[in-house]
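Every protein chain but one is kept in place in this view of the complex.
After this line comes chain A, so read on.
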C-alpha cells in the first residue's frame, strides 16, 4: 500500500474522499440552481441552471477544473443508474400495454428514431457547409494577406 506523505491513508481511500467532496461541490451548484429557479421562475430545471452556473465559474477560473474533475467523471459514469428509478415508474401504467397504450409507445419510439436520423443527417450536411464557409473565409483572408505582402 503506497502512502501519501503525511497521510495515514492509502491512495484509494484518498480518492474516495476526493470524489465524495467533489460530489458535494456539484450538489452546491445544484441547490444554487434550485434557489435561482424558485426565485426567477425560469422554465428550466434546477440541474440545467446549476450546469450553466458551474460552466460560468469554470470559464471565469473561479473554480479550478481539478476541484470537480473526479466527482464529475464519477457521476457521469454512473448516470444510467440514476435513470433506473424513473424507468421503473412504468409499472404504475399497466394501461400502456393496452392497444392505445402500445400505439402511444410505438409512436414515441418511431418519432424518436425519425428525429435521430433527420437531425443527424441534416447536421452532418450543415456542418460541412459551416466548415467550408470558414475555410473559404480563412483562405480569403490569407489571399488578401499574401497580396499585401507581394505589393
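To be clear about the criterion, a residue touches a chain if its C-beta (ideal position, glycine included) is under 8 Å from a C-beta of that chain, and two chains touch if they have at least 3 such contacts; residues count from 1.
The rule we apply is simple: contacts and distances are computed from a predicted model.
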Out of "KipI family sensor histidine kinase inhibitor", "NADH-quinone oxidoreductase subunit H", "Putative murein hydrolase (TIGR00659 family)" or "HTTM domain-containing protein", the chain not pictured bears the UniProt name "Putative murein hydrolase (TIGR00659 family)"
Touch with the missing chain holds, among A:21, A:35 or A:96, for A:96
For chain A, the residues touching the chain missing from this view:
23, 26-27, 29-30, 33, 43-48, 50-52, 54-55, 58-59, 65, 68-69, 71-73, 75-93, 96, 100, 103-105, 107-124, 126-127, 130, 134
